[in-house]
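Please read the structure below before turning to the comments.
The other protein chains are all here in position, but one chain of the complex has been omitted.
For clarity, chains are labelled A and B in written order, and residue numbers in each chain start from 1.
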Amino acid sequence: MGKLIGYIKQYIAFVKKEWDGYSKNVKIALYIMLFFTAGFFIFAIQILFWGLGYTDMSNMYPFGQWIIGDLGLVGLGGGAFTTGFLLYIFRNDKLEPMISSTVLIGFLCYLFTFVFLVFDIGQPIRAWFIFIYPNWGPGLMPASMLTEVAWCLGFYFMILCVELIPVVLKHKILDAIPVLKYIGHYLHRLMWIFAAGGTFLSFFHQGSLGGGMWDIMYAKASWFRAHHIYFFTVIILATAGGTAFMTLCAYVAGKVMKKEVLPKETFNSIAKVSGIMFTVYLIARLADVILMATAWVPLFDRSYLSNLGGYYGLWMVVLEFIFIAGAIVLLLVPKFREEEKTFRLGIISGVMAMVTTKLHVVLNGSSVPNFPWKGFIGYNPTIQEWFIMLGGLAIMVMIYMWFAKYTPLFPHADSHGHHEGETHAAE
Amino acid sequence: MKKIERKDFLMMGGGAVVGGLTGYVFSGAPFLGLQWLAEWTQDQHVPAAGKEAYLKTLCAACREKCEMSIRMIGDRAVKIESSNSGCPFSQNALQLLYHAERVDAPLKRTGKKGTVKASAFEKVTWEQALADVSKKMNSLIAAKKGNLIAGISKNDNLSAALLDRLVKSAGSGNAFYEPSLAALSQSALGGYVDYDFSNADFILSFGARLMEGWGTACTMNKALVEWKQKGAKLVQADAVCTRTASMADQWLPIKPGTELILAMGIANCLMKKGRAAGGGDWMAVVNAYTPDKVATLTGLKAKQIEDVADAFARARNPIAVAGRGGAGVSSSSAELMAVYALNAMVGSRGALLKKSQGLGEPALSADAAAILKDSKKYAGLDDFIKNGKFEMLFINDADPAYKSVYGADLAAKMENAFVVGIMPLLNDSAMYADYIFPSLSFVESESTAGAAPVKAYEKAIHAGDAIIKLAQKVDAAKDNFKWNSYVDLVKTYGGAVGTGGVNYNAKVLKDSLAALEKTLKASEEFPLALIPTELTFLGDGDGLAFPYVLKTIDDKTYSEGKLWVQINRDTADKHGVSEGERIDIESSRGEIGSVRAHLTDTVAPDAIAIPLGFGHKAYTKYAKKKGVNPKEIMANDIDPLTGAANWWLTRVKIS
Partner (left out) sequence: MKMKRRWGMAIDLDKCTGCGTCAIACSQENNMPIFEDDSDLPKRVQFLELMKVTNDRDAKYPNVEVCYIPKMCQQCEGNDPKNPKPPCVSVCPVVATDVGDDGVVSQVWSRCIGCRYCQSSCPYEARAFNWWKPKNEGSFQNSLNTDVSIASRGTVVKCQFCSHIWKRERDKAVAKGELDINAVTYTPACVASCPTRAMVFGDLDDPNSELSQLLNKEKNRKFRLVHTIDDKDEKTKEKMMHIKQFPNPKVYYLTSKTWIKEMMKFK
């Protein structure tokens, strides 16, 4: 017993020492994040035990903030499969230094997608029904997009777990155990198999959660597209926005740690990929909007523009295109890409383009009235929804910070020593 | 045998655990466990099973006497299925029968007045309750203060007649009815108007929202079906586009509160065709209201008025219907007379004046007769509340503290009196009651058709039985109550009889018209007209205690804890009110707030339509503290004949 207390005391002393080692800014950030995390747990109990009545979702507005979180996280986490695919299958070795960080972000994004889903569905205790009573249609085609999403997400999450193992095994304590070191090494060599499997699965669930889930709702003018057009559009967006997000995370990590986390050519290479994919997405999304306006919405005897009213209307679409254009210009023109300021703006634009799209899909789509005599519906997330959302994100950031500090998430930074302060990722 | 080493032991143990876990998972047991957990955490109620049966009975709620079938599971009534019924309200009967806050035994107040909290009452036996109340009555009568005993009933029905008889036996003339259409007509015309709706071919309605709870809903719905088949014409005058107005063949969008003037205009047109009614003085007043003058006052076109008068005169079976509103009616005596005069002018066979036979005059003791002779008479309920006084008050199913515009005055007077409430649910008036006698819903009532379909709830008994039992303990009254039970009385009771002519009071008409024209002028201070609307099930407040009724309320009447009022778009623009904005409404009597404004062109310019039935202070937790009660600020001028306040039109301002 005395021994145990000794260990605890030792641990507390260790945490205290670590804490004192943090800079003031990191401490403030941690305080804020811990505050949201506390709220997360308090409101989690409330939501799970007393029901979703505490949210501002309603029978007329059944999808809210958490679904946006799911869409956003999965979309942004899409950078993981794209990077893995480029690295392991296309053998773009320039991306090697960022793969650990990417896999970790992908893992966290998917993990928290599940966490948000636990709150979002009314009966989390019955969530396993999705695997026991799946709504498969004839053949291998799933009848319900959500069935497909759940299965793909489930399997892809397992793959991400496997992909993450080598990263975890590089923790200095685990790395010292020879067996684990070899497992980590060989897993790394086999990773292309998982990357291929992950890409296959991601391809489907990115499309179905981000796009297919919405475009098959044939009775809803705000979402419907024939031929699953949005499905494919969104896959492109996931590759474009996802890579931008992975880059942004690495960039921010470098800024916070004041290290050169990635070599310049890695940033360059991934940014170029993102820029190219955003160009493809621009074309796809333009085609999507034009088809919406001219072909699909008129089938409902409504106009596309009239669906873009309410609080989350036209301005969001315009904003999305501004962000897309920004990402393309700033990431593809070499001059802008090389300049750190514009590079930074470019990847932020990319991430924002993704976020705006997801916000628009859910917020505007749900707010469009179903009956001509009803108005657009407003949605004001309650404090419970905000805390669970922000608390979840805070936990994600803290986990990422832990990995960045205690595992060699950025091997490049370790091998190139410390360049305190003056190093810029893209100089 | 090799010695088992620690390492082997650990591996075997580990293997066993892993194997066991795998087996456990694949056996499906954890999933069953989750399912069980799902059920257990939900704690869902499973309705008790029982033998299914259908009880056939006749609905005794109104005089239509529809066939009714009650679906029973064991001894629980689970559904009312009426066949060929026009009645909406029977569907709600189970909500009252099994209401979670039903009074299950006689209650005696032990705490302070002004609340209906359970802690303020104690449950007593019927013997004790009847003994206490009769003792109080007897002592008042003995002290020659029998005239300070009063009774207020909701409807003109048999149990109300019993209460009248009891109050009168004590030597008091203060037995009143809430101002229902029948009660108002009784005072203004000397009887109620028995309309033959099913045979009418032209119905001219002066603000009577016939399809929204007006009169006997069952009769009206059956009539509607017949009108549709026969092609009868309905002309509706109203300042709000109600459902009745939209269902009508013609809607006369009059200015708020000008029904009486419209009636005068139509009478004027009929007069030109040589029709007359009401005598010389009356017709002299009619003569002044030419179509042009009426057109200016009502906002209609003179041609419209003439055409309607024309069609009304030419119809084979025309009837003109008075009684503005739905369940809550507010029409001045002048208006009731003027509309009835229209029927007389065209010789309508579909609007007959009738009087309920009643129980006959009770025999009074010499003391009682003397007191009754000397005491002041009041024209009606509001007159009594405002000017009268009482030491003991019976409230029979009524809720005057909530429904009367003098509710606050009544509450203050009830604070210092001995009040007995006879009701199934504790309403706003019960906040001041000393005793509560629990009464029944109609499905529990015995009737001439046979025994009650459903067993009476706990210790509740029929209001009529309660009054008879009480009267038999009151010395001055017991000889007037020789029935064994309420059903005993029902069996011997006769129907309604016709009554003589109407006394058309030209002076009241002239005064009313003058007062109305003054009210119609928008003042600087109060530029808007406040008029009431109703939802069928809510009525003027009785429906709000029922959870399933709450589910029928639309979002522009009451939503998310706020009452909505409707304002004409242009008027709202003029006053700077936007959709959904919170406003307060103020009249010369006071202010109510806050309510939300819904801008709609279904309301006349310069008018606000406010739903009745909200703003209860008690009446179960489902009704309490929802919205505001507009009666608090509504006009309170008392009509000389009906003794009721004419609250229909109130001049207000918004802020």
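Everything that follows uses one rule, which is that contacts are C-beta pairs under 8 Å (C-beta built on N, C-alpha and C of every residue); 3 or more make two chains touch, one makes a residue touch a chain.
Small disclaimer: the values here were computed from a predicted structure and weren't measured.
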| item | value |
| --- | --- |
| Option touching the unshown chain, where A:168, A:196 or A:217 are the choices | A:217 |
| Among B:5, B:361, B:524 or B:554, the residue in touch with the chain that has been omitted | B:554 |
| Sole contact to the chain not displayed, among B:107, B:137, B:218 or B:426 | B:218 |
| Sites on chain A contacted by the missing partner chain, in the whole complex | 50-53, 55, 57-63, 120-124, 126-127, 129-130, 133-135, 137, 143-147, 149-150, 213, 216-220, 224, 226, 295-296, 299-303, 306, 366, 370-373, 377 |
| Absent-chain interface as seen on chain B, which is shown | 38, 42, 44-50, 73, 76-82, 85-88, 91-92, 94-95, 97-102, 211-213, 217-218, 221, 224-225, 228, 241-247, 251, 253, 535-537, 547-556, 558-561, 568-569, 600-605, 621-622, 626 |
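Throughout what follows, only the chains that are shown with their structure count from here on.
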| item | value |
| --- | --- |
| Between chain A and chain B, centroid-to-centroid distance (C-alpha), Å | 59 |
| Of chain B, residues touching chain A in the complex | 31, 34-35, 37-38, 41 |
| Chain B-facing residues of chain A, complex | 123, 125-126, 128, 132 |
